[in-house]
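What you see is the complex with one protein chain gone and the rest in place.
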Amino acid sequence: MQKSATAQAPLATAHEASPPASDLGIRLRRSAEYIAVPLFALLVSAALFAVFLILVGKSPADFYSLLWRGGFGTAFSLQNTLQRAAPLILTALAMAIPARIGLIMIGGEGALVLSGFSAAAIALPLIGVAPRFVLLPVMALAAVAAGALWVGLAGYLRHARGVNETISSLLLTYIAIAIMNFFVEGALRDPGSANKPSTFPIGEANMIGSIPGTDVHWGLAAGIVLCIALHLLMSRTTFGFAARITGGNPRAALAQGLPVGRLVVACSMIAGACAGVAGFFEVAAIHGRANASLAAGYGFTGILVAFLARHSPLAIVPVAILFGGIAAAGGLIQRRMGLPDASVLVLQGLIFVVLLVSETLYGRFAIFSGERSASRT
Amino acid sequence: MNAFTLSRRTLIKGSASALALGAVGSRALAAGEVVVGIVYVGPRDDFGWNQAHAVAAKALKAVSGVKVVEEENVPETVAVSKTMESMINLDGANLIFATSFGYFDPFVVDAAKKFPKVQFRHAAPLWSKDKHPANAGSYFGYLNQAHYVDGVAAGLSSPTAKIGFVAAKPIPSVLSNINSVLLGARKTNPKAVVQVVFTGDWSLPVREAEATNALIDAGCEVITCHVDSPKVVIETAEKRGVKTLGHNASQAPLAPKGFITGAEYKWETIYKAYAAKLGKGEALPNFFTGGYHNDMVQNTPYGAGATPEAIKAADAAIADLKAGKPIYVGPLKDNKGNLVIGKSYDNYDPFLDGMNYLLEGVVGSIT
Partner (left out) sequence: MTESALATVLVAMIGGAIRVSTPFMFVALGETITEKSGRINLGLEGTLVLGAMVAYMTSYKSGSPWLGVLGAGAVGMALGALHGAVCRLPRVNDVAIGIAMMSFGVGLAFFFGKPYIQPTAPRLPSVPIGEWLGAPPALRVALDVNPLFLAGIAIAVFLWWAFRNTRWGLILRTTGDSAPAARAMGIPVDLVRFLATSAGGFLAGVAGAFLSLYYPGSWNEGLSSGQGLMAVALVIFARWDPLKCVYAALLFGAAGALGPALQSIGITQGYYFFNAAPYILTLLIMIASAGSKRAMRDIPGELSMSR
């Protein structure tokens, strides 16, 4: 039976982790395939978008040179790109980890908003009382806990009541935003925030600075570290192995006596915690307070990043950077070429569709395969 | 120029002369090319807040030696600081207009500290000399004055003067508009009430339409709003056959039968004054606000919904505002019975900028 990739991706990775024939040559060729196919897909989507640009009367050459300049070509642009990639890495993890166990959990946005709010709220009685090195960890803990509980709730409902996690996590996102707005515009509002209702600021002295020598906040480093850690967790530990078995075939997992329910809840909580880290950095490194700007859509963009990365924590980093780069260049393109901001959306959509379609190419070229398509079921 | 603005903010000096000299032709710039970067929070053609800015900002493009770069749909996140930096680093911008309220703190403030040679101007009365960098500043119009005139006209254009107000969020500028509509309506009809529905966000067309319908079902005879794009509210009300008051831009063509009048910013005045200063190579004032007295707000020409008495009363109210007559005449209580305005306040008094209550006569709650 040809199942969709939610079930397939984990299986594919299961095979990668232990290739049937661990011959170095074959491994290298297959790695080359994982670079060549996406590159080819990028070129195809770039060509398609060039046609689109010509049709609307704009110069593709201008567009791509500005895309390079605005996203990667200068030190400023590169930092702009990395800064935008940071929350996407974390919210993509919030999608990718549950996907490994077979859940489509799209609640990253809600978890981010609620955890950012929790971090700002728990800081309120501590501002000016607790020193920075106490305040920030407390905020981070509150954020991670809130995120883990929120997505964990969707995981628990899935396990205990059979409530579909996709819809419940989406509903919980809307509810999280309502909760934040209720408090930010009511009980916890800083009267000084006037027309942009916010909680009291945590104070400039308490903010997290940038990574030395750059303009990029520490959320990027946290995201990359988490990607590596979660990659190891999912590929090298018993927990990860059990989760992947469950994702591949839950009935078999149950039959083998794996604690499926606990695994489901645990993966959901890890996901929420990742979104929680993103929420913490939004408050502690960017806004310095909680307000409606926390719901900036990072959670939703992260879903796409995760799918493009085939739910592999390591692949999330380059995909998020690509995404951040396009977003970073979008402004320059708008200003220089007079194209509407939506042209970036069109390009992104095109790249995603083509990249996802290119998945069909894996294993089709003899040059890359010592042994054909391990992941077909 | 009037006394109270000057006494309140010494820095506003110069804006008056800029206004007077607005028409004088532009000379070559003394200090090289000026590159202006304008940042919008929504689409430039949203038929509301952003469009009003974009249309008025065209005045800057007409000045020789001034180059304008614009970026739309920039959210109030790290994206706006990156957009401003990108304008400065990649486009060479040396004057930034940030047109959304939430851009100011921390983004504009931080950018101004980081780029001391670049001038920043932000569209809300938030800048203060003591707290913020000297290369930043504010410009703003007090739209509640025009909403007050709306209220005056509405009080005489419907039998019971029950006015429905679709509002986005309970923030001071929205609350001030709601309260001003009430005070205006009470001026001409002491029994007037304003019924508020908060939708919770700036652009939620379906909920705005629902709110309009709910207010009309609850007996409101006049509908007005403070949301990003009032088109939906005005058209829904027109379809239901009730009268309307506009907001932000002229909605008169959308409601040929029931339109009374509307509150509009005149950003044109500001951007033209800025353009004139740039043309002469002069520095821009840090603080530039106003209302009816200096032509920074206006009312939409009366529509078919305005009765002759209403037009007369509204014209008189405009004359009063130009003469500096206060809207908030104390003592006034909020709708929970607390005394919130103890005395009469000048229309530009900073006390009113922090409004966080709905006056007695408004049905609604800010939480």
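Order as written gives the chain letters A and B; numbering starts at 1 within each chain.
By our rule, a contact is a pair of C-beta atoms (placed from the backbone, for glycine too) under 8 Å apart; a residue touches a chain by one contact, two chains touch by 3 or more.
This structure is a prediction, so every number in the text was calculated from the model and none was measured.
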> Of the residues A:168, A:199, A:268 or A:291, which one touches the chain left out of the display?
Replying inline: A:168
> Of A:150, A:200, A:281 or A:307, which one is in contact with the hidden chain?
Replying inline: A:307
>> Which candidate, B:91, B:150, B:208 or B:346, sits in contact with the chain we can't see?
In response: B:208
> With respect to the chain omitted from the figure, which of A:193, A:206, A:235 or A:348 is a touching residue?
Replying inline: A:348
> Out of A:47, A:134 or A:178, which is the one that touches the chain we can't see?
Replying inline: A:178
> So that we can see where the missing chain sits, which residues of subunit B does it touch?
Replying inline: 42-43, 45-47, 73, 164, 195-200, 202-211, 213-218, 220, 228-229, 231-232, 235-236, 240, 253-254, 363-365, 367
> What residue numbers in subunit A mark contact with the hidden partner chain?
Replying inline: 1-9, 102, 104, 157, 160-164, 166-168, 170-172, 174-175, 177-179, 181-182, 185, 250-251, 303-304, 307-308, 340-350, 352-353, 356-357, 359-360, 362, 375-376
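Quick note on the criterion: only the chains that are shown with their structure count from here on.
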>> With centres defined as the mean C-alpha position, give me the subunit A-subunit B separation in Å.
In response: 38
> Touching subunit B in the complex: which residues of subunit A?
Replying inline: 69-70, 74, 76-77, 80, 83-84, 178, 181-182, 185-187, 191, 194-197, 282, 286-288, 291-293, 296-297, 327-328, 331-332, 334-336, 340-341
>> Taking the touch rule as given, give the residues of subunit B at its contact with subunit A in the complex, in rising order.
In response: 37, 43, 69-79, 82-83, 85-87, 89-91, 101-102, 104-106, 124, 126, 169-173, 200-201, 353-354, 356, 366-367
